[in-house]
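Apart from one protein chain that is not included, each protein chain of the complex appears where it belongs.
Order as written gives the chain letters A and B; numbering starts at 1 within each chain.
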Amino acid sequence: MLKISQLVKRYGNGEPVLKGLDLEVPGESIVAVIGASGAGKSTLLRCINRLVEPTSGTIELNDVTLSSLRGSELRAARRRIGMIFQGFNLVDRLTVMENVQSGRLGYLPTWRAITRRYPRKDIRRAYELMERVGIAHYASKRADELSGGERQRVGVVRALMQEPEILLADEPTASLDPKTSEQIMELLRALSREFSLPVLINIHNVGEAKAYSDRIVGMRFGRIMFDAEPSALDRAAMDEIYAGTPADERAVGGGDETEFKVKTA
Amino acid sequence: MSAHAPANDGKLPDTWRKPPMIANPVLRYTLAVAVLAYVAWAVYMLPFDWERMAEGASRAARIFSGAFPPSFERSGLLIDGFLESLKIAILATVAGVFLSIPIAFMAAKNLAPKPVYFLGRAIIVVARSFHPVIVAIIFVKAVGFGPFAGVLTLIVYSIGFVAKMLAERIEEIDWGQVEAMRAVGAGYLPTIIYAVFPQIMPRQIGLSIYQLDSNLRASAVVGIVGAGGIGSTLANAFGRYDYDFALAITMVIVGAILISEGISGQIRKRIW
Partner (left out) sequence: MVGLDATPDEWVRFTPRQRLQRFAIYLVCVAAIVWALTSIDVVWAWVYDAPEQMADLFGRMVPPDTANLSSILWVLLETVNIATIATALSVMVSLPVAYIAAQNTTPNAATLWLGRLILVSSRSVNTIIWALLFVAIFGPGIIAGILAIMFRSIGFIGKLLGEAIEEIDRRPVEALEATGASRFKVILYAIVPQVMPTFWAVSILRWDINLRESTVLGLVGAGGIGLILQGAIDTFNWQEAATVLLAILALVIAGEVVAGTLRRRII
């Protein structure tokens, strides 16, 4: 259970990016965060694992207050938060196995990290997960030899290797073509059920958000404007979330929306 | 988790090795052994003089205590030396850049006939291969101590770099412009002047400025073997154990190099 209360983030002396956010994500549910670029979605996600330092407010994950941790305690907490990125953020010149095992770096003795002598149970787990997402045969290939969808699967496996208590996904499909996006979203939903994981997904594409999430949170200018199940997201709510943003930015979601409704019906 | 493990659970491997950089194991181990053997041999063979090394600390202390504070007392000598270096660098750059042009044309595969091409390349390779200090020591013997030997040395040094880069640029020119000139019946020289020169000019100016900068650096060094300039002043100061003056000279050299690097960087940024 992730519990965020009164979260504020301000860069320098400017207008806060997050203005006193409250949000709870209970176990085993997929929560999609939607909103125009600049609404603060990405900052929200990065405040949770403290890649971005919150200005004030508290964040708790399963009764551990993340927002007050420092040094090795913070690192220990980060091990339990898996993150998936828009640009996959793999190390291109390392093999798929090394990228996957880098999810274990927080647990691994340094000499094992240097020599690449990973524990047997980690290797087995890596193969199981890679097999599950269909990339096991790439284990010894370099990450930059893979296609976009495959690379994102590596990113997903890396996050799962951490044995996380929550998954954060920052626009996980924005760099992928529609068909692959759908597969990755499908995968995230399935994995959430399999591992009983809460998943918090930032997403641009409203259609995907509605099709694959249990709950939608709409953000605008650092505030939560909407928080309900996908079916409750109607025109009026959309207009409120996206008010004042160019039509084409919304159209991406709008266009796909109908398409996905047909597919998932 | 295990409830969702894939069906072929028993067959999944639990070991993994990073694919080695050299796939062939025989070659890999031979190479590793060869490298180790070389390092051991090289270190063992070099005539290290450990006793002298041990004495070094006290001598270093003496040198550094002698060097501080740096002495600018004989600043006249210092300025003369520096100006001489500057003159050497200017003259060598001008002469070197001009001489580089015909040599570069000789060494451009697309313009020169085979024998000329090889001659041009040979000149460049020889000019590049010898460190300016070696060239300087020969010129000093041939034409005597002083800045003239320095100018000759740096001309050779300039040719090695400028002619090489210029030849590469000439080989990359847009051949269409040359054909256009030939089509209107222009001779060899007009073709070069109108079709090739405009294409290589920007590069040539950039190279000249860069070379002036490197010649200034090098002129400080060739002086050490007697080819004039501030290097000679430095070598003399060292020879007379005037470490405070030597430090002052070194500081001037470093300062001049930093300034000249900054200026040449600025100019090239604007031209390129």
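Annotations for the structure displayed:
By our rule, a contact is a pair of C-beta atoms (placed from the backbone, for glycine too) under 8 Å apart; a residue touches a chain by one contact, two chains touch by 3 or more.
Since we're looking at a predicted model, the values are computed, not measured.
Among the chains on display, the ones the left-out chain touches in the entire complex are A, B.
Across B:Gly144, B:Gly187, B:Pro202 or B:Gly265, the residue that sits in touch with the chain not pictured is B:Gly144. Checked against the full complex, the candidates A:Val8, A:Leu51, A:Val64 or A:Met225 give a single residue touching the omitted chain, namely A:Leu51. Residue-wise, the contact with the chain that is not shown comes from B:Arg59, picked out of B:Arg28, B:Arg59 or B:Lys109.
Across the interface with the omitted chain, subunit A contributes residues 49, 51, 74-83, 85, 87, 89-94, 98, 102-106, 108, 110, 113-114, 155, 158-159, 162. Within the complete assembly, residues 39, 42-43, 45-49, 52-53, 55-56, 59-60, 63, 83-84, 86-88, 90-91, 94, 125-126, 129-131, 133-134, 137-138, 141-144, 146-148, 151-152, 217, 220-221, 224-225, 228, 234-235, 238, 250, 253-254, 257-258 of subunit B touch the chain that is not shown.
The definition used in the following text is that only the chains that are shown with their structure count from here on.
Considering their complex, residues 95, 97-98, 116, 118, 120-121, 123-124, 126-128, 131-132, 136, 139-140, 194-195 of subunit A touch subunit B. Across the complex, subunit B meets subunit A through its residues 1, 4-6, 8-9, 12-19.
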